[in-house]
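A short write-up of the structure that comes next.
Note that this complex is displayed minus one protein chain, with the remaining chains in position.
Every chain is named by a letter (A, B and C) in the order it is written, and numbering of its residues begins at 1.
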Amino acid sequence: MIARSPIRVRYAETDQMGVAHHANYPVWFEIGRSEVLQLLGLRYRDIEARGFYLMLSGLQVHYRRAARYDDDLTLETWMQEARSRKLVFAYRLLRELQPGATEVLATGRTEHIMTDRSYRVASVPTDVLALLKTAVDLPARPV
Amino acid sequence: MIARSPIRVRYAETDQMGVAHHANYPVWFEIGRSEVLQLLGLRYRDIEARGFYLMLSGLQVHYRRAARYDDDLTLETWMQEARSRKLVFAYRLLRELQPGATEVLATGRTEHIMTDRSYRVASVPTDVLALLKTAVDLPARPV
Amino acid sequence: MIARSPIRVRYAETDQMGVAHHANYPVWFEIGRSEVLQLLGLRYRDIEARGFYLMLSGLQVHYRRAARYDDDLTLETWMQEARSRKLVFAYRLLRELQPGATEVLATGRTEHIMTDRSYRVASVPTDVLALLKTAVDLPARPV
Partner (left out) sequence: MIARSPIRVRYAETDQMGVAHHANYPVWFEIGRSEVLQLLGLRYRDIEARGFYLMLSGLQVHYRRAARYDDDLTLETWMQEARSRKLVFAYRLLRELQPGATEVLATGRTEHIMTDRSYRVASVPTDVLALLKTAVDLPARPV
C-alpha cells in the first residue's frame, strides 16, 4: 500500500538558491506518514492520545532534482518495515513532466521508535502493529 | 529595560527573493521575549512548568529594509505593557552599518494572554506580573 | 472575490504548547495570496519572471483560537486595496465546527510594495494593477 499525497511547494519553503530548501523534505515526509496511517484507519493524533509518541530515530534523503516554488508534487509513502521496536517508512517525491511522465526529485527513508510520554522506549501497541504489518510494501528500493 | 539579542540570519531563513522570509521575524521576536524574561530572572520554561502558557493573541510587524543571509543583526526587545490579562512586548531589529551607525530593519509588537494547560484564559501569576511590571519600558514607539 | 484555500495543519507546525505555532500563519497567508492571483489568471512566479518582487511591508494578525495538528482549516483571502505603490490583502482563517457552522481562528492583514530585483521600490505594472483592482473586495473588516 502506497499513500500518494499532493504537495504544493510554498514560497516560504524556497531559499535564495531559488529552490525548495532541503529541510522541508522531512516535513513533507511527515505528511506522507499521516496519510499511510489514515489509509489504515489510524490517526496519528489518536496514537498520541493513547500516550505514545512516534519518534524519529533515523533520516536519510537522496536529493536528485530540485523542487521549485509552486510545483505540484506527489509524495509516495509506504511502510517498509513494521516491528515492535522499529518502524521504517520510505518515500519517493515525484514531479509530473507531462501527463503520463514523471521524474523522481528525491527518495527517503525514516526510522522510528515508539516512546511513552516520558520519552522512554515502548513497544508499538499490538493492535497498531498488526495494522501496520498489513501495510508493509516493498516497491522500488527508495534510498 | 531592553534586551539585546544577537540574531545571525540562517541560510534556511532566506527565500527566493534573496532575503530573509518575513515569517522568521516572529520567530526571532520569541528569542527576544525569552531574553527579557531571563534578564528578570524568569525562565519561560519554568512558567510552563507551573502550568501556564504565554499565548500570542496579536502580532504586528513593520518591515522597512530586508535582512540578508549571514547578516549579524541585533534584536531589541522590551516590555511595553504588563497587566494581569494582557502583556505587550515591542521589538526593534537593527543592523550595524559601521561601528556606531545602525539602521532599523523592522519594528514589531506582540500581545499575549496567559492560559492554563487547557488553553483557558488565566491571570498572570502575581509574582510574575510584579516582576514584569518592573521591566515596562517605553522607548521610541515601535510600530 | 474571496479565495478559499484548504490548509491542513502539519505536525511540524505545532509547538510544545500543543497548537500550531503563530509564525505559521503568515506562511499560510502567502498560500492565500497565490490563490487570489491565480483566480485572476496571474501567477506570482510570472510576476517574478518579469523582474518584480511582491515584498511584505506590514503584517498584522489577530489570534482568537488555536489551530491544532491535523485540523482542516479554510483560509479566506481577499484583496483589500490595490494601488500603484501599495497592495493590501486581508485574511480570515476558519475551522468547521459541524456542517454549516464555522469558527474564526484568526484574522490578518498584509501590506505590500513592489520592488525590482535590486529591491528598489517600483510601481505595480499597469496590467497587473488593473486586474488586482477588479478583485478588491471589502467584506467583514478583517483585523
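As a convention for this text, contacts are C-beta pairs under 8 Å (C-beta built on N, C-alpha and C of every residue); 3 or more make two chains touch, one makes a residue touch a chain.
Model, not experiment: these values are computed from the prediction.
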item: Residue among A:38, A:57, A:84 or A:134 that touches the chain left out of view; value: A:57
item: Absent-chain contact - pick from A:19, A:36, A:93 or A:124; value: A:19
item: Hidden-chain contact residue, picked from the options B:30, B:76 or B:111; value: B:30
item: Absent-chain interface as seen on chain B, which is shown; value: 8, 10-12, 26-27, 30-31, 34, 43-45, 69-70
item: Residues of chain A (touch criterion as defined above) contacting the omitted chain; value: 16-17, 19, 22-27, 30, 48, 53, 55-64, 66, 119
item: Touching residues (missing chain, whole complex) on chain C; value: 11-12, 14-19, 21, 23, 69
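Going forward, only the chains that are shown with their structure count from here on.
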item: Self-contact between copies chain A and chain C, residue sets same or different by half; value: same
item: Farthest chain (mean CA position) relative to chain B; value: A
item: Intercentroid distance (Cα basis), chain C paired with chain B, Å; value: 23
item: Geometric centre distance via CA averages, chain B-chain A, whole Å; value: 34
item: For chain A paired with chain C, centre-to-centre distance based on mean C-alpha positions, whole Å; value: 28
item: Two or more partner chains touched - positions in chain B; value: 16-17, 19, 23
